[in-house]
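So the structure is just underneath, and the comments pick up after that.
Removed from the display is one protein chain of the complex; every other protein chain stays in position.
== chain A ==
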Amino acid sequence: MSWIDICAVTDIAERGARIVKTELGCVALFRTGPEEVFAASNSCPHKGGPLSEGIVHGRKVTCPLHNWVFSLETGEAQGADEGRIATYPVRIEAGRVLLDAEAVAAARSAA
C-alpha cells in the first residue's frame, strides 16, 4: 500500500463529504464520525448522482438525486435497489486522512 496524505480530518464536516480527483474519476471521502472516514466512488450507479452531496447517516449515504442508499463499508446499495460503488482503503493518522494511491491506481488498470 502507498498512503497519500489528502487532508486533515477536520477539513471534512462531520456527516459530510469532500472529493478527491483521481485519474479514474472523483473519489469521495465521507466522515461518518469524529475519527472515522470512508472512501468510495462519488458516482451513483443509478444515474450518476454525486454521492458526496448526499446525507450521511450512520455508515451510509443517501444519493441526492433519487435517494438510493449505499453502505460505505461494502459499497452495496441497500434495500430494494441493486448496485454497488467502489470503495477504497483509507485511514486516519495523527488527524490526517490517508488514501491508498495503489488501490486507486489498481482500480484504474482494472477499469
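Heads up, the rule we're going with is that contacts are C-beta pairs under 8 Å (C-beta built on N, C-alpha and C of every residue); 3 or more make two chains touch, one makes a residue touch a chain; residues count from 1.
Heads up, the rule we're going with is that contacts and distances are computed from a predicted model.
Visitor: Write down which listed name, "Assimilatory nitrite reductase (NAD(P)H) large subunit", "Carbon-monoxide dehydrogenase medium subunit", "HprK-related kinase A" or "Aspartyl/glutamyl-tRNA(Asn/Gln) amidotransferase subunit B", is the UniProt protein name of the chain that is not shown.
Guide: "Assimilatory nitrite reductase (NAD(P)H) large subunit"
Visitor: Counting contacts across the full complex, list the positions on chain A that touch the omitted chain.
Guide: Residues 4, 6-7, 10-16, 18-23, 26, 29, 32-36, 47-50, 53-60, 62, 64-65, 67, 69, 71, 73-74, 76, 101, 104-105 of chain A touch the chain that is not shown.
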